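One chain of protein is taken out of this complex; the other chains stay put.
Residue numbering begins at 1 within each chain, and the chains themselves are lettered A, B and C in the order written.
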Amino acid sequence: MELKGHVHKVQYYETDMMGITHHSNYIRWMEEARGQFLDEIGWNYKKFEDEGIVSPVISLSVDYKHPTRYEDEVFIKVNVIEFKGVKLKVGYIMKNAEGTVVCEAESTHCFVDKEGIPVRMKKLYPAFCELLSNMANEAV
Amino acid sequence: MELKGHVHKVQYYETDMMGITHHSNYIRWMEEARGQFLDEIGWNYKKFEDEGIVSPVISLSVDYKHPTRYEDEVFIKVNVIEFKGVKLKVGYIMKNAEGTVVCEAESTHCFVDKEGIPVRMKKLYPAFCELLSNMANEAV
Amino acid sequence: MELKGHVHKVQYYETDMMGITHHSNYIRWMEEARGQFLDEIGWNYKKFEDEGIVSPVISLSVDYKHPTRYEDEVFIKVNVIEFKGVKLKVGYIMKNAEGTVVCEAESTHCFVDKEGIPVRMKKLYPAFCELLSNMANEAV
Partner (left out) sequence: MELKGHVHKVQYYETDMMGITHHSNYIRWMEEARGQFLDEIGWNYKKFEDEGIVSPVISLSVDYKHPTRYEDEVFIKVNVIEFKGVKLKVGYIMKNAEGTVVCEAESTHCFVDKEGIPVRMKKLYPAFCELLSNMANEAV
């Protein structure tokens, strides 16, 4: 499956007094790109929420490689690093218009219901789990 | 009633590439100060939410008088401009440590339940309504 | 001149515990739309900054008409309300995909150099001033 990926244009309100994008925004772009990714593979995140399932971030790591600035376009590729039905580990590579990697990151998620109880995804969403598992394996 | 008011210290992530506080943050400080104000007069906002009542902003106006910068302390005084039981109009005066007014603002709120249906505040919270009405009158 | 306008897709991080978009984000979308507008009429805002001119917000007013939610697309039309060379007054109409007006707003800006000294725009950028003045007049 060839995915378009997500493009984020850096906004003025995302800059800080250093004149560059404030580092906290990349975490938000990861979320944007993740939502876009799930949408592209046919599993819109909002639908999960509508069905009572949320997917909080349980950890993340971010490597800032190169600054970005107001009006820069950031191209974000998302890939599945690991998913065996419980924890979803997602990878992100962000490049600027010149192709320079500006940020590499990972985030790990679980799937729980509104009370915080883990959801048995393999049982409830076998097709989703298989798709993500396959994507993780392909990436190796 | 003598109120302490709210103090907000400008954070690095609130600055922009102009080197000053991004203007959108003042709207957030208004919310901080409003919460602090309700808490000080004995009507914690979270309690309203726990009882199923939310108070969305329906309009706001903001006059930016003087820039603020990283590490500035902003002192915010809140007052009730008008409240007759339906729409709450709140005023804000923000000063820096030198006493210079940096921002003046107003926000208007309604009180609705989680389905968006207006709540009859006068009936459900007569003491709250009387207190705010009195504050509005005193201010005149 | 027929302008495309700006589209903002509501992000998860823009929602609050009320389940809707936090009101402070609309101020940020105004900035996005303003930048897009200036770009479309041939006067990219970043170029002004590169030439040492910044355009801080000196006041704004916002009317929230209808809530928006995660994944909603918000279509923002920008128009020039008034510009005689000093203060630029900009109007915004935001609609959701159904065409419902979700927010109406105005912002006023000045043009200053990096030291905060007002810049004589009419002298330095006569074509820009004429274009904006004409747009303001057409709108009447």
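Following the convention adopted for this analysis, a residue touches a chain if its C-beta (ideal position, glycine included) is under 8 Å from a C-beta of that chain, and two chains touch if they have at least 3 such contacts.
None of the values given here were measured: they were computed from a predicted structure.
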Practice problem: Kindly note down the residues of chain B that lie in touch with the hidden chain. | Solution: 11-13, 28, 31-32, 35, 44-46, 49, 70-71
Self-check item: Touch residues of chain A, complete complex, unshown partner
Solution: 17-18, 20, 23-25, 27-28, 31, 49, 54, 56-64, 67, 116
Exercise. Go through chain C and note every residue touching the omitted chain.
Key: 12-13, 15-17, 19-20, 22, 24, 69-70
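In this text, only the chains that are shown with their structure count from here on.
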Exercise. Between chain A and chain B, two touching copies, which fits better, same or different residues at the interface, with half of the numbers shared as the threshold?
Key: same
Practice problem: Counting C-beta pairs in contact, pick out the pair of chains that comes out on top. | Solution: B-C
Self-check item: For chain A paired with chain C, centre-to-centre distance based on mean C-alpha positions, whole Å
Solution: 29
Quiz item: In whole angstrom, how far does the Cα centroid of chain B sit from the Cα centroid of chain C?
Solution: 24
Practice problem: Mind checking the centre-to-centre distance between chain A and chain B? Centres are C-alpha means, answer in whole Å. | Solution: 35
Self-check item: Multi-partner residues of chain A (at least 2 other chains)
Solution: 12-13, 70
